[in-house]
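For this view, one protein chain was removed and the others were kept in their places.
Read from first to last, the chains carry the letters A, B and C; within each, the first residue is number 1.
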């Protein structure tokens, strides 16, 4: 059976060159980078080389990169590390409703520690308005953290504009670029951000390696204390193979970025065009300001996990923000924050493309998808409309206007 | 040139079977364990299998194992996670001066947050007296954390006895078993500990995987917030290959433990006998209660880094607790806590053996070591004694008694 | 995650459909929070002779509906009422724990259908 991986937002396969770069560090070059003899020095040099590669991807200095074990760790580190470092200056931070759990739940932890947190609303596209950010700032605000791109609806937020709002008020600005870095051009100088999170497995690098960019001179409280690894800012024996892999993946992403973006976007546009031909299927997220490989939809009258599993049975891997498809059994808070009614959010289905996808994959997907939807709608009691649930639905349609006539906006 | 790796306390080479177990998860089985389709389920099942293997190594239940990215992370998690979870019951914790930086610096962080911390003294062997632990307990004490075995001087602490002291007072007990687990028999039921840290790279597993055992029912505050990975107790996309490797390494360690301990101890005893034939070389740590592969010394009149590098130039890898050999430029606080004078601590040299070492390695080491010492003593201004520094030294010798006549105690 | 039997009933659900001449119809659930099942039954001489379902929901929900409509055929109303979440899950070779609660609405929808039938008889 054909296998088409359309879930690159969940994680990526390893690039073969990344795999090759890692292997020596799983074999003969197993030394601890803290050791002062040749075996340790080789490991240390490999890490520093990776640091340069990762820095280069986002136009930072190597000394501004702190390796972590994941995007989630980088986010926890940024939010809590800055909030704590600056708590004498104020105890208010601002995040948005589009954030990943690792930001939201870190923010909740800070609330328990006595911080005030503002969770910014978003519009129907998931867009965060810089003006609303500005209005949320108080004298107590020390940190603003906004997601760069959403892995759920693909939207790319106006980070540069929001960072400028923060800068004007002298507030530290962090962006969670886990879904963005390596997939679109991300330049910390141009964006003018103070901190930025990333994860290797989002750009064909390995699981187990993430990074936090921390602008030179900025004080941050460590999340993991211990030895002097990462200049005393993140302890623990370094995961050398994964860090080396992240470096290689960053180097490849930088070199191939525009080619990758171009080819993936072409396929994605074809996918979106095809899927929106199906009736009562709506695009979620922004029509144009979105990750090049990202296509996300809500399909009316059926549920996401059922779609996802029937597709998987046909070798097509995708994701869903429906309650039943999440292990936490909650519909995606991001979809709800965008004003999508809960019943419609159940029909969430997300395809995220990568360099391993081909034109034939798209054809295959479109064909199978139509069959799966048809099948599930036959089973659904709502195939002819939401019935008593229509009311909710109509209210939503009205308030959200033309967005849900995708033909007009795509 | 012959290569002899005698620095297993720093990190271990990967067991070939561990390497083989990891490879599929760096290739075709790259799925995210949170994904609900087959690729995700395979990754999830591999993690759960590894959890069972790791639990089995220490006689725990799989649900009591939380994977982390390192031993340092497990230690931070344990200390801060329990201190915070129980802060309404008291704000005093007890650790020892033998602890790893990841415990000591976590403790210092807690001090900044308003906790009181007792740092227990040790005797000349590095031994912690359960009676002193008992006396340090106050009504405010909520947590005691004691290292199981020291990677610096190899001593194995009386964990069972100390845990009993804690239990009697209803205090939570954590042990840092990073250097112990997989190298000696560690059984959480027999030790009766509530939490226990470990790291895969200390028993021929990969870097990037550690674990914290948390006794069933014990509440702990997460260190890394985010999604529902690890049952909501440790967020971040799981490092599947490393976790799988840790599981395999645990399985192998369990199966081969007594064979490994026996062979490594035989070599170690030969090494110690040989080295103590050199004049003015002293064993550090306990003569008998020590890790089977651990041999640590102080060599008078010369400095550790110089020894270490000359040995490395001859293909022999070792470690030192001297100031110059540490990247932090501080002599090992553990050696100083044991009462070793700073001048003697400069002569620290540590050999930690593993399953990859042979009898011929020991012969080679003993021969080269004598040459290196002789050479460096020729260069040293103190070769005929410490001169003005002797006073310090004599005081130390007197107060420490026969320990520094190793012939008598080994 | 799902047993083979669940996957079988999910991918090849039995008894999908409406029943224009149903003797009883029961709906359980709510699309805003997850799954909805609608079960229609035909009753003859105190026995359920036919059952159909329509379901909005996840794989488990569809499999449960399919299984319930299979289990119920030929049963007396009393027998049918004794079908529970657990018996359905057991017939399916087990359900993931988190699905037991939310997606296992078949027995409840069936009860409602039987009540509907009974209320019409009065």
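The rule we apply is simple: a contact is a pair of C-beta atoms (placed from the backbone, for glycine too) under 8 Å apart; a residue touches a chain by one contact, two chains touch by 3 or more.
Bear in mind the structure is a predicted one, so any value in this text is a computation, not a measurement.
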Hidden-chain contact residue, picked from the options B:323, B:349 or B:373: B:323
Sole residue of B:13, B:71, B:208 or B:341 that reaches the chain not shown, by the stated touch rule: B:341
Contacting the left-out chain in the complete assembly, out of B:306, B:319, B:334 or B:350: B:306
Absent chain, residues of chain B that touch it: 301-306, 309-310, 313, 322-325, 327, 329, 331, 341-343, 346, 378-382, 386, 389, 392
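Definition applied: only the chains that are shown with their structure count from here on.
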Distance between chain centroids, defined by C-alpha means - chain A, chain C (Å): 39
Between chain C and chain B, distance of the C-alpha-averaged centres to the nearest whole Å: 57
Chain centre separation (chain A, chain B; CA means) in Å: 36
Chain B: positions in contact with at least two other chains: 36
Shared-contact residues (touching 2 or more other chains) in chain C: none
